[in-house]
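Of the protein chains in this complex, one is absent; all others appear in place.
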Amino acid sequence: MSAMWRIAREEWRLWARSRVVLLAGLIIAVLIVVTSVLTALRVTAEAERRADRQASAEATFFAQPDRHPHRMVHYGHYAFRTPPPLAAFDPGVDAVTGQSIFLEGHRQNTAMFADTRAGADLGGCAALTPANIYQLLLPLLLIVIGHGVVLRERESGTLAVLLAQGQSGRAIAGGKALALAGIAGVFLLPLAGLALFTAARAEASQASAAAALVAGYGLYLAVWCALVLAVSLWVRQRSVALGLLVLIWLLVALIVPRVAINTASAMIDAPGKIESDLVMLSQQRKLGDGHNAADPAFDALQKQVLEQYEAQSVEELPINWRGVVAGYSEQKLTAMMNAFAEDRMRREASQSRIVTWFGLASPTLAIGAASRTLAGTDLATHHRFLRESEGLRFDFVQGLNDLHAKALTYADDAARSTDSAAEQRTRVNAASWRLLDAFRFAPDPAEVRAARALLPLMVLLGWLVVLGGAIGAGARRLRP
Amino acid sequence: MTPTLEARSLVVMRDGAAVLNDVSFAIAPGEVFALLGGNGAGKSTTLLTFLGFLQPTAGDVLVAGRSVGDDVEAARAKIAYLPEAASLYGHLNAYENLGYFLDLAGRKVSRAALDAALDQVALPTEARQRRMQSYSKGMRQKTAIALALLRDTPILLLDEPTSGLDPVAIDEFHAMVQALAAAGRTVLMVTHDVYGACQVADRVGLLRGGRLVGSFAASDAGGRIDTETVHAAFAAREAA
Partner (left out) sequence: MNALLREARFLAKDRGAVLWIVLALLLSAAATGFGIAEVREQRQTIAALLAEDAKDRANAISKHDAWGDAAYDAFHLTYAPPSDFAFAALGQRDTAPWLHRVRMLSLESQIHEADTANADFGLIGRFDFAFLAAAVAPLLLILLLHDLRAGERVAGRHDWLVASAGTPRRLWLPRAGVRFGGLALALLVPFWIGAAIEGAGFGAALAASALVVGSLAAWWAIIAVVGRRNASPPALLAALVGIWLMLALLIPAAARAGIEAAVPVPDGAEILMLQRDAVNDAWDKPKAATMTPFLARHPEWRALGTVEKPFEWKWYYAFQQVGDQQAEPIVTAYRQGRLARDRAAGWAALLSPAALTERGLERLAGTDTRAMIAYEDRVRAFHARLRAFHYPLFFRDPPYDPVVLDGLPRYDPAP
């Protein structure tokens, strides 16, 4: 143990005296700090802005004057997806998906105005977030610093001296591993600080998610340290080792993730919203138009309602037949829209699962999936936002349809297009708009997120075990 | 007669220090000149200056009567250079290595001529098709010597040519150098091997601290330079 410690300390001293290592480390450290501060400021401001927007959307809805309830169905409402605290580290899909949804009757809109649509296009990998620096740049730094940990000793002949002095290959490999792990540990500190900071500002459940996030990145950096050490042990020449590691980085960090996307998109066809809407619309036409109570599609409903109220015609009903139809068709339509939406989300989720399984070939993909999940900025969280906002939409629309059926008379409602007095009587008191529920989007509880992140974290652990085996084998056969 | 290689009051500075300081010599066609010196005496620097890789700070180097600086390319075309510990490409075999270097020098040589040169340096036939990474140090040196022969240039610059060769191969090499000189080639070799220098050279120059401090000619000594004399001079100067 003391030998390992000695070897590691020697390595640190060497790095501390190397201008290249210090400069590279300093650049990465500055990048981490600058992007962390900028991203944290941006995300915090964005979270406040969206929370304000959500509150003001509710206030606007309540402030609407007396009107026909169906008008409020079309007036609609907004749901905003407020970013969770850890989005300050990994904003995830927030920039790509829209941040708000317009909620109205008879329609499920998409989340609109994603940041990327108004962004300056400077090519493929032009977004810098703290998460990206940890996922892409830190491994590169470990490669540049660490590719020679064993090879330098081999090329300068000191490896022979060390081995001849009776140091075991294991002790040497262990010391070098310790040295690399020390560097990785130092660079984990800013993330730990950020996690601590967010955890302190948020509720307790965020703290365990933040801790899991730090642990996940620790695992990821450990995988890279192990990879660098394994290559340094097995390859005979320093220039070959560095070339090989840069190639592995290129494949693992840039190419495999994108190939995973291509593969997922080719394997599972997830139709876009407009495409599936069109298919749905032609089905919907068969359901009948909820605006037209005379649509023959509602004959069966009419018969049933007339029987229930023992009435002969819709005019005799104690409730407004038009409102009944509106509520009935909204319910039918929503069931169909949800079926389509669920299908689309299921396809997207299976696509993302394929991408996650590509983590077997790329630890960068695995940590990316785990990081977004733990931060609460993954696709599943966005899907939950879509589901919750749909629930909000359905509830207020049906509340209004209920008003439509109970607070209005059928005669007035039928005559309102042509009779101004009747039109006045169909206006409902604005106090009724209070039926709208308050909506505050929050990510899943930490346990749920941690459970979801388990698969990619296990993949990372698998990587570490395999590489650990390679290091062990390489250390046993270590010769000068 | 114009000397083939000539150094005139040559001074070469590297990193602020004079590596060669006022060195002058001239080598006639068909002559073998050995520059003898210890580590850091400026031997390799002399060769690199003749090849135009280093520029004289003062003085001049001439190849066939023409300053190297005037036309480096023309000077190099006349010279076959054998570097110290010449390493050919490990992933190529002997034929491929020779073919590549000769091609680079603008020479097309038949397979038979390659074999003839490799025979001359006694590289085993069965080794010639093997990749050179499996060669011993001596085999590599032999292949490099064969390359110098195949260049068929009027001048040979040899940097420690016998290092890595066994005693028999050294003798064969010296015979070969003398045969080449007899055929009119000019040979400048640098070495720290006193015995070898005296055996093969027509003249030996003693280089120390960048200065030419002694010269021994075979013609002065009745056809053969006396090893003991040179060794004594070399040792005395080194000790000083």
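Going in written order, the chains are labelled A and B, and every chain counts its residues from 1.
Just so it is clear, a residue touches a chain if its C-beta (ideal position, glycine included) is under 8 Å from a C-beta of that chain, and two chains touch if they have at least 3 such contacts.
Since we're looking at a predicted model, the values are computed, not measured.
Between the chain not shown and the residues A:127, A:196 or A:301, the one that touches is A:127.
From the options A:6, A:117 or A:201, the residue with contact to the chain not on display is A:117. Taking the complete complex into account, B:73 is the one of B:15, B:73, B:126 or B:228 that touches the chain left out. In the full complex, chain A makes contact with the omitted chain through residues 20, 24, 31, 38, 53, 60, 65, 67, 71, 74-76, 78, 92-93, 95-100, 102, 109-114, 116-128, 136-137, 140, 144, 147-148, 238-240, 242-243, 246-247, 250, 254-255, 257-262, 264-266, 269-275, 277-279, 281-282, 285, 289, 348, 351-352, 355, 368, 379, 382, 416-420, 423.
For chain B, the residues touching the chain absent from view are 48, 51, 53, 72-73, 76-77, 79, 81, 83-89, 91-92, 96, 100-101, 103-106, 151.
One rule holds in what follows: only the chains that are shown with their structure count from here on.
Once the centre of each chain is set as its mean CA position, chain A and chain B turn out to be 70 Å apart.
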